[in-house]
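Working notes, beginning with the structure itself.
Only one protein chain is missing from this complex, and each of the others stays in its spot.
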Amino acid sequence: MTQVAEDIEREAGAEAVVKKFMFVNRKAPHGTIYALEGLEVVLISAAFDQDVSLAFLDDGVYQLLKGQETKAIGVKNFSPTYRALEGYDVEKLYVERESLEARGISEQQLLVAVQVVSAGEMAELMEQQDVIISS
Amino acid sequence: MAINVAGKSIETDEEGYLTNLGDWSEEVANEIAKAENVDMSQNHWEVVNFLREYYNEYQIAPAVRVLTKAIGKKLGPDKGNSKYLYELFPYGPAKQACKIAGLPKPTGCV
Partner (left out) sequence: MLHIVNKSPTERSALASCLAHARKGGAVLLIEDAVYAATKGSAAQASVERALRELPVYALGPDLDARGMGASVIDGVKVVDYGGFVDLVIEHRTSQSWL
């Protein structure tokens, strides 16, 4: 188990109240390990019955692009896993509009249903959280 | 570690999970099941095949809770409960059934 997962367990176990956890994704998917590890932490944390949401901004929006084919670069294509989140009861996926626009990406190019929000709305959502975990 | 199937040696990790997903076949599954003391029935195959389909679609092995719910949706509530799944796979549907299905250990299982 990762350190982050242990932190979550401790946070969640300390009291029975449901806390708002937001996982903030700001990195492109395959150049570093952040995106994959961040996704794994989300899947693990889904077991703790907390109020989980995911935020995608800056290069993090690239994680959700359809049509990723990683075979030739020899890394796991974890992009289909975002579609499994619904089955884990993780249904709040927020994507920042300004980040999409700055990269020439439209909502139709994303591989999962999301809520597109402005930077101001994203900032507001962040303020509402009890715990923010960044990757 | 390795298991032998029809004269061929197939590589596994120290817990018995296949190193290469592509090595899986029904014979390999039967061999892993034998080592796990699981007698593969139609009901076992149903779960193992479901897991393989799930992995194929999402690229992960599901958590037990997610598996249970998804099985219930597809095969009905009499099968979508942990009692039924643990009867089939006493050491845990996620761990044991995934191993037989040739999948990696589910994320979050330690």
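Every chain is named by a letter (A and B) in the order it is written, and numbering of its residues begins at 1.
Keep this in mind: a residue touches a chain if its C-beta (ideal position, glycine included) is under 8 Å from a C-beta of that chain, and two chains touch if they have at least 3 such contacts.
On a predicted model such as this, the values are computed, not experimentally measured, just so you know.
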Among shown chains, those touching the left-out chain: A
Residues of chain A in contact with the chain not shown: 24, 26-27, 34, 57-58, 119, 122-124, 126-127, 129-132, 134-135
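To be clear about the criterion, only the chains that are shown with their structure count from here on.
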Inter-chain centre distance, chain A versus chain B - centres from mean C-alpha coordinates, in Å: 27
Touching residues (chain side chain B, partner chain A) in the complex: 57-60, 62-63, 65-66, 69-70, 107-108, 110
Touch list for chain A against partner chain B, complex: 1, 5, 40, 43-44, 46-47, 76-78, 80-81, 83-84, 87-88
